[in-house]
Structure formats: C-alpha cells, structure tokens
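All protein chains but one are shown in place.
What follows is subunit A.
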C-alpha cells in the first residue's frame, strides 16, 4: 500500500521524530545528509540555486529517518513514496511537535509562506540539529506554465530537485485527473444509456449472464442495493419495481455539480457545451473544467486516514441529484401541452416537434409529444430543453 507523502507525512513525520527520541533519548543520532549552504549575494534566480546543489540520493534521506527499504518505493534517484504500512510499524511511538505556518492576507505576489516553511526547517535541521520533516502540498502544473511559476520555496530555501517538485512529481495529480474524469464520463454515459434503453435492457446489461447463464451482482452494486433497502443477493429475484429502482439512477442533468478537470490553465474550458456529436442524440449539456487541484478527490486525498477510509470517501462523493421534482415537471408539461395546442390552432406557423422523455414510476408520463409554435413559445421551449 502506498499513498502520497502529502496525505500522511504530517503524522508520519511526527511519529518518526517521536520514535527516535523515545528510543535514543540520551544520544541524538547525527544526520549524515544535512549540510550548510554557501550563499551568494545578490541572490541568484531559484532554478540556478536549485541546480547548483547536488541532491543526496533519496535512500540516504530515508535512512536518516530510520525508514527501512520495505517502507518506501524509489521513484528515480531523488524521490520516494513512503508507504502507509510504516504507520503500523510505528504505532506505539509518540508524536513530535506539530507546527503550522500561516500568513497575513497576501498580495497577489505571495508573501513567502513556502519559503519560510522550508527555511525554518533548514534552520531546525541543519543549524539546530533537530529531527525535522516538512510537509507541503504538491504544486499544480497549471501555475507553473502560467504566470505564478513554481512553489518549491525560493532563494536559498527550496525543495529540490525543483523541476521534479513542480512537474509530475510522482503522478498523484495525474491520478486525480484520471479518477475525476472517469467519474464525469460515467455520469453522462449513464444518462445516455438510461435514455435509450428499457428497464429490462439496462438490467440485462448491468448483470449479464455468464457462460453458465447465471447472473450476479458485483461488489460495488451491493452498495446501491443496500442504499435502496433491497437485501436480495440474486439478480433474478428482483421484482420489476426493484429492477427499475436499481437500474435507473434517474439523474437530473441540471443538478450535476461534478465537473471535469485538467491540470492546465485553460480559460476556454471554464464553460463549455458537451455532447454535440450526432451519436449523442441531442443530449447537449453545459458544464466546464476546473483545475485538477480543485477536484473533490484532492480533498479526499488530503483528509483521508487510510486506504479503507479513502475507499469509503470516494464512494460517497455526491455528483448530483435524482429527478425528485418529476411530478411538478410533468404537471407543468401538461399545461404547456394545452398552451401549445391552443396556440397552434390559432397561429399555424413555425412548428417544431419535440419529444420529451420523463422517467418516473408512472407509465403515463413515459413519453409525451409536444407540438410547439417556436416563434411564440421560445422561452418555454428553452425551459423544457434546459
């Protein structure tokens, strides 16, 4: 098991410091990797300072923290992922001191909180001979290629290698981007498939028979069944009503809060219309992209405490709502039908035909054909379609 250093390193760092002090109380282990910098004035640019210092191989840094090779995975020569399993090993150790760095309300240029955080830790470790770990957020790539530049600290207080810190790192933000967008694709695709298939067809595809003709629920499906209060374990035992509840999420497109993400500054994706291809059968929807670090999945990663906890939090993310107001909507639809028919009789001009599919427990509302006089009912037209 492994997670990013940002998620658990705060606890880990403190555990490590406590462990060390409790077991070697009278003899502080001397670090073999800490060194003092030779500084130049005026201060050169950050990348030149970073490139002037040869990083120590990360296995040496890990060794100084008393991490055994079983508890970390190397990612090249200067990065490693610390595995969550180290928490089990250090469960009995006491914590070290826990310090948070904040700031006054900043200018757009930033006031140097990252630089201060790094500088303080360099002081504690290199000059005051203390066990110290710095816990930082992984920077987004967007600002790196945009206007702000990197976030590895500055001047003679930096995280190195600077380029590896600011780009990709160990791929965690890429993983968040992929996970966020898989969920987004699942939402639109599910709405599409529900709009083109009957309950029976949906169910048949969700629980297809295997080679021996037997159906089964996958593990994740039991979570939905539990949520619906259905305790059956054999798909063939479900009643038609239960099949409908299980197979139809009946997502209200207007309620969807889940947006796609990418880790690039791209203002043209702030507001977009998706589903404009012919094969998507007119299911156009307005949405947009956030930058990846705005995804709820980043927040889950930052707040989770274990792999099992992360699994629960990811599954519980809410993407939108069902169409709870379908009766109200259908009621309005009846009024609109009558209005349209009246207007059509009176004006007989500019017809447009619209099919609206409404999903609910009552078959009478399954499908309605509405005849609109486009020129006069345009506001209602847009209301119905959006």
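By our rule, contacts are C-beta pairs under 8 Å (C-beta built on N, C-alpha and C of every residue); 3 or more make two chains touch, one makes a residue touch a chain; residues count from 1.
We take it that contacts and distances are computed from a predicted model.
Selecting from "Exosome complex component RRP45", "Formate--tetrahydrofolate ligase", "RING-type E3 ubiquitin transferase" or "Actin-like ATPase domain-containing protein", the unshown chain of this assembly corresponds to "Formate--tetrahydrofolate ligase" (UniProt protein name).
The residue from A:36, A:267 or A:316 that touches the chain not shown here is A:267. Only one residue in the set A:39, A:101 or A:186 touches the chain that does not appear here, and it is A:186.
Contacts to the hidden chain, counted on subunit A, fall at residues 1-2, 73-77, 81, 141, 145, 163, 167-168, 170-171, 174-175, 177-178, 181-182, 184-186, 188-189, 192-193, 197, 202, 205-208, 211, 218-221, 260, 262-277, 279-280, 283, 285-286, 288, 306-308, 310-311.
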